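Note that one protein chain of the assembly has been removed; the remaining protein chains are unaltered in position.
Order of writing sets the labels: A and B. Residues in every chain begin at 1.
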Amino acid sequence: MLRQSSAVLPIRADRPGLTEFTDKVREFVCESGIQEGLLTIFCRHTSASLVIQENAAPAARRDLEAYFERIAPEDGLYEHDDEGPDDMPAHLRSALTATQLSIPVQSGRPVLGTWQGVFLFEHRRATPEREIVLHLVGE
Amino acid sequence: MLRQSSAVLPIRADRPGLTEFTDKVREFVCESGIQEGLLTIFCRHTSASLVIQENAAPAARRDLEAYFERIAPEDGLYEHDDEGPDDMPAHLRSALTATQLSIPVQSGRPVLGTWQGVFLFEHRRATPEREIVLHLVGE
Partner (left out) sequence: MLRQSSAVLPIRADRPGLTEFTDKVREFVCESGIQEGLLTIFCRHTSASLVIQENAAPAARRDLEAYFERIAPEDGLYEHDDEGPDDMPAHLRSALTATQLSIPVQSGRPVLGTWQGVFLFEHRRATPEREIVLHLVGE
């Protein structure tokens, strides 16, 4: 019989950029006792986002961060800067990546590939605590 | 016992760019009577897309629209222009944003953050009526 489980996961990044939280996601799935199902990860913010990326090479992470700094730069002549120069780039980088990720679960584990990690992509320098909602349906 | 609900939501934007329809999404969830679950919003088009963004500041919306006009411009020397100069940029802007969004539901409401709104991102100037499919599984 299918059932659901959900949780709110608070995450504070140490610095802007990518912060991996794959372990916390796996732990939530494991504790739910659900073996087969669908896991959804939802970011409740518009200036931070989610990305599944290579979790082995730190250089790949730095390149990805630098890339988004280039394509959605702080000096982009934006109209909206109520909260400072990192405000509007944060919205743009969020729109270009993901607010939500869904991952099938098999044998009690998300089916992430060998090199895939789940990352919070923090776009603000102030790095406030972020709320990530986890939802799992399955049996 | 888990159950499902679904609906087709027709939306016509007044103009190209972002059109919020968060209220219609909340209404669908409310009318379903489902308290806890997973809501999916799916756009049945390749020249319009979905984005969750800041719903408070109009300037942020204008900046986001202007940004996508810059990074996927109409004068991009495309091979494909069967339907005019806004045809190919529409496909590119769709690929860069989302065709689908899934949002957990708690206490009968999508768990959107305080500043998060759900927007149709219309990329064509003709702004045809668009079909958004809503699906909810839960109990």
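Annotations
Rule of thumb we're sticking to: a contact is a pair of C-beta atoms (placed from the backbone, for glycine too) under 8 Å apart; a residue touches a chain by one contact, two chains touch by 3 or more.
In this text, all values refer to a predicted model and were calculated from it rather than measured experimentally.
The chain not displayed touches chain A at residues 1-2, 36-38, 51-54, 57, 59-60, 62-64, 67, 71, 96-98, 101-104, 106, 111-113, 115-116, 137-139. Across the interface with the omitted chain, chain B contributes residues 1-4, 6, 38, 40, 42, 44-46, 71-72, 76, 78-80, 82, 88, 91-92, 94-96, 98-100, 102, 131, 133-135, 137.
The rule we apply is simple: only the chains that are shown with their structure count from here on.
Separating the centre of chain A from that of chain B, both taken as means of CA atoms, is a distance of 20 Å.
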